[in-house]
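As you look at this complex, bear in mind that one protein chain is not there, while each of the others sits in place.
Coming up: chain A.
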Amino acid sequence: MASVTYDQATRVYPGQERPAVDALNLEVADGEFLVLVGPSGCGKSTSLRMLAGLEDVNSGRILIGDRDVTDVQPKDRDIAMVFQNYALYPHMSVADNMGFALKIAGTPKAQIRERVEEAAKILDLTEYLDRKPKALSGGQRQRVAMGRAIVRQPQVFLMDEPLSNLDAKLRVQTRTQIASLQRRLGVTTVYVTHDQTEALTMGDRIAVLKDGLLQQVGTPREMYDTPANVFVAGFIGSPAMNLGSFAVADGKANLGDTHIPLTRTTIDALTEEDKGEITLGFRPESLDVATEGEEGAFAINVNLVEELGSDAFVYGQLAAREVAEHVTSGAGEAQLIARVDPRRPPMKGDKIWVKVRAGEAHVFSSATGLRLPA
């Protein structure tokens, strides 16, 4: 077991000016499950591969425990990796696949067999040990890939989108299995995914990356409740947060007929670069249905109602058309999402009045995108 430390780790691909990973500083505690998440091309996989030693580190350091592994070959790092396409050795049986690392390390045969069988039992693979990967289903292959990592008993597990080749149902199942397995084994794990639901459900902590830059690290709750900037706010959470650019006047954020009160500290934190504007974010579930004329209430024209049984989501547009495009959400430009009572959903084409619940608005500087104190 060991901690993992990225110290200003940078990777620039040859022939490119912008680093794929730019001065990443990140610490993963011993036994922690850290999820690297971000849109495609954000550098999350590159970060993981740098830790695995499959990608050069152009500057900075990477440490496993107290050991500097920046220039250490992958084979000497004592890590195990699960690949997106599993990368099982097609000419070996399941047992040989799982025992390959031990065989290379020169472990006695009897001990290899014992450890492979133990891992197979944990993963429910015992009856498939003599099969070739070709004869397994996708889920089974995924478990063999996990088994290959477990058998090693490494210092760190690295997982590169291990669930993305599974169908939706199996993915949810395996998600919980991996998370509980990791808790049981207590091995430090770095897990890469582009799926924020996976990130929220599995990780002890989440690190969000964008364009090679670390945006924020924190527990799922922190990420959800206090996103550090507009990007994290829009990325974490499903459906995504509504974000709108509002004009600040009279201690309020104003957009058309909508006036949402701001606190003193928020207004004090605004700078000249913000040009009297502020970005306001509110999650779909932070909206309450209100009545016309209430302080801070605004009208939405309902385009679509999504009923999920436990929830109902209204997709709509600000009724004030001239300012509608100032608001965006996960549903797209000029769209707004609100959660409403599933027992009494509005109809398509209705006009409803909603209001941001007090204290649940997120405020960001419109110049820097950074979170402002509320």
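Here is the rule we use: a residue touches a chain if its C-beta (ideal position, glycine included) is under 8 Å from a C-beta of that chain, and two chains touch if they have at least 3 such contacts; residues count from 1.
Methods note: contacts and distances are computed from a predicted model.
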One chain of this complex is missing from the view, so tell me which of "FMN-dependent luciferase-like monooxygenase", "GntR family transcriptional regulator", "Carbohydrate ABC transporter permease" or "Acyl-CoA carboxylase subunit beta" is its UniProt name. "Carbohydrate ABC transporter permease"
The one of A:R18, A:H91, A:K275 or A:K351 in touch with the missing chain is A:H91
Cross-chain touch to the chain not pictured, restricted to A:K134, A:R184 or A:R264, is A:K134
Residue touching the undisplayed chain, where the options are A:V4, A:L36 or A:A52: A:A52
Check each of A:K44, A:R152, A:R175 or A:R339 against the chain that is not shown and name the one that touches it. A:R152
Residues of chain A in contact with the chain that isn't shown? 52-54, 73-77, 79-81, 83-85, 87-91, 100-101, 104-105, 134, 148, 152, 158
